[in-house]
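Following this message is one structure expressed as structure tokens.
Only one protein chain is missing; all other protein chains are in place.
Up next is subunit A:
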Amino acid sequence: MGFMKHNIVDNVAFSNKLRHVNPKLKVIFALSLLLISVFSTSFIVPLIIFFINSILLLFKAKVPKKIYAVFVGIPLGFGILNLVIFAFLFGTVEWFKINVFGFEIPVYKDGIELGLLLFGRMLGGVSSMLFLAFTTPMVELFYIFRELKMPDVLVDMMMLIYRYIFVLYEEYEKMKFAQESRLGTSNLKSTYKSLGALAAHLFIRAWEKGEKLNITMMSRCYDGKIKLLQTIENPSIKYILFIAIFDIFLIILAYLTKDFTLTSYIKI
């Protein structure tokens, strides 16, 4: 199931080689690349951003290649499918036609261009988010949110939901194993029945655990705000300047390539 992946990312975030780089620095880096990628009007700079993030994650952070491939596969797969859809369905300028069993199917030039742009932006954007996700544990982000003066109730709810996601996952593993031990998935009908019971019990069990947690916290003088004792120091101004210069370089490059269109270089 898809949601098992959150465990993988969380584990990598704690064990990667960029783990101890200042998290504020990593947030600034990832968000700036993300914004540059999204604001680009051709796919060149987003692709460059994708390669930079990939190199940093694979060779500096030492994220396992297999794990990275799985996560990058998502925007890659969607990007390719989307490109095909846009080439055939989302365009107004006809480029050429494909003859299939006597039917002429038009391929749109502007559809391909838009598809390529979205493809690049998705790779650049998702890889920037993955950079942050794979290198920075969620708990450090909570500190940063607190420093940014996000409402207490919001950050507290984030922390509780974060915890409950793993509670649900643990309970899911136990119940799934127990069901399979009793041949709960031996045919389609019992699979659906087991899934419904699993989800329902999962909800209730996690809720019960949440109630116990709440009582435990209140017995320790919890008054509605989870206090954090640690603070994260600000990164060195030197590194901020490095990132700023790098961002400016990318912005200039994005401006210079803003009108690039691949299809104008291909003759039909």
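One rule holds in what follows: contacts are C-beta pairs under 8 Å (C-beta built on N, C-alpha and C of every residue); 3 or more make two chains touch, one makes a residue touch a chain; residues count from 1.
Here is the rule we use: contacts and distances are computed from a predicted model.
*Asks:* For the chain omitted from this view, which of "Putative cobalt transport protein CbiM", "Ferredoxin:NADP oxidoreductase, alpha subunit", "NADPH-dependent glutamate synthase" or "Cation:proton antiporter" is its UniProt protein name?
*Replies:* Missing chain, UniProt protein name: "Putative cobalt transport protein CbiM".
*Asks:* Specify the residue from the set A:154, A:232 or A:252 that touches the hidden chain.
*Replies:* Only one listed residue reaches the unshown chain, and that is A:154.
*Asks:* For the full complex, which residue in A:21, A:58, A:114 or A:253 touches the chain that was left out?
*Replies:* Here the residue in touch with the unshown chain is A:114.
*Asks:* In the complete complex, the non-displayed chain touches which residues of subunit A?
*Replies:* Subunit A touches the chain not shown through residues 1-3, 5-6, 9-10, 31, 34-35, 37-39, 46, 71, 74-75, 77-79, 81-82, 85, 89-92, 110-111, 114, 118, 120-126, 128-130, 132-133, 138, 141, 151, 153-154, 157-158, 160-165, 167-168, 196-197, 199-204, 206-207, 210-211, 213-214, 218, 224.
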